[in-house]
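One protein chain omitted, others in place.
Up next, subunit A:
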């Protein structure tokens, strides 16, 4: 078994492993850790109410697995904060947190300021646009941290359906993951291809790791986290949990372009910091994708060698034929 396969085997979970929340609560009490849930928002009044109701009822009232639920908002112009507060969430405008640091608009800003505002030893981030919200989105991510001390950063992955006007169709990873991030990781950091959906917006992280990470405020936050955690704590610090389906708004191609641009900036910036600028390391020629067999995930490796031909004008036979 290769190193990556070994990691996938040991550090990939399925939310159903942790469905017994009573047991999970006992484990939480055993560790003495506290857990905060952060929902970053910007104009999410349509979905935020349900998300708060479900998560509060299931994770605070029924089994007090989560110690606080906070909505951190970038400056919504709709009723996001009003709805969230009506259902009992703590609500904050990111600009009011650490005002001396100024206010920047972006999801990463909210995530970063949450570290200062929230009290938990573990912070779980869950996006606000999940239509099929379920408590598994939280306990599935937090549980590996409660059971495995060496894991510090747990990412979600999904059998992600994209909502279309005709209904719902299943899909693999996100489009930006498959056409940008996975090829980049395959080229430069093959171990990181073990992460099935590196860009997913849901993850649970230990405070001592979070407080040591820089936060791009835009699209690059997930990518840069992965590279920084990998560099500092290695692959063993990661875990990932299959949360089954996540139904969310589908993004337009133009938005995906912006996202890719932000991710590339973060990625290349990290390469520079790691001293890889100008002297590219050996690029691997195996592209690693995934296929799922029930709850077993295996990598499918494709050797892709992009061979290149010189300009025809440099070819002797051609020059001869053409009388050059």
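Keep in mind that, in the parts below, a contact is a pair of C-beta atoms (placed from the backbone, for glycine too) under 8 Å apart; a residue touches a chain by one contact, two chains touch by 3 or more; residues count from 1.
Here, contacts and distances are computed from a predicted model.
Asker: Which name from "Binding-protein-dependent transport systems inner membrane component", "Peptidase", "MacB-like periplasmic core domain/FtsX-like permease family" or "2-oxoglutarate ferredoxin oxidoreductase, alpha subunit" does UniProt give the chain that's left off?
Answerer: Of "Binding-protein-dependent transport systems inner membrane component", "Peptidase", "MacB-like periplasmic core domain/FtsX-like permease family" or "2-oxoglutarate ferredoxin oxidoreductase, alpha subunit", the absent chain's UniProt record names it "Peptidase".
Asker: Looking at the full complex, which residue from A:24, A:39 or A:54 touches the chain that isn't shown here?
Answerer: Final answer for the missing-chain contact: A:54.
Asker: Looking at the whole complex, which of A:83, A:97 or A:111 touches the chain that is not displayed?
Answerer: A:83
Asker: If you put the missing chain back, which residues of subunit A would it touch?
Answerer: Within subunit A, the residues that touch the unshown chain are 46-47, 49-50, 53-54, 56-58, 60-62, 79, 82-83, 86-88, 131-132, 134, 167, 247.
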